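Single-structure report; data block below.
The complex appears here minus one protein chain, its other protein chains still in place.
Coming up: chain A.
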Amino acid sequence: MTIFVCTLLWSLSLLLQALHEPKMLRIAHLQRPAFLKPVRWTRFALPVLALMLCFLERASTAVLVWAATFSLAAVLVALGWSALARYREYFSMGARKNL
């Protein structure tokens, strides 16, 4: 359960980080969303929350679980983002054809 929650928190944090990167936005043909400014510190708070959860479950292995879930979340976000970029590329090509 901790692994699942930590992966979710890390995924959210990395997703917010990706939304802050101009290169990532450009690849996915996205504009910077307006809601990002108020939640810009959330991407740093979520990993801390995940670490606290890991410590609460078992202090001796907390850092290991925390690091492993970060890796898993990074792959999930990377795969999701590439799928989104592909979808958006098709979408923008279709729109151009209609014009």
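Assume a residue touches a chain if its C-beta (ideal position, glycine included) is under 8 Å from a C-beta of that chain, and two chains touch if they have at least 3 such contacts; residues count from 1.
In this section, contacts and distances are computed from a predicted model.
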Missing subunit (named according to UniProt) among the choices "Cytochrome c oxidase subunit 3", "Phospholipid/cholesterol/gamma-HCH transport system permease protein", "Ring-1,2-phenylacetyl-CoA epoxidase subunit PaaC" or "Iron uptake protein": "Iron uptake protein"
Chain A residues that touch the omitted chain in the full complex: 3-4, 14, 17-18, 21, 23-24, 27, 60-61, 64-65, 67-72, 74-75, 77-79, 81-82, 85-86, 89
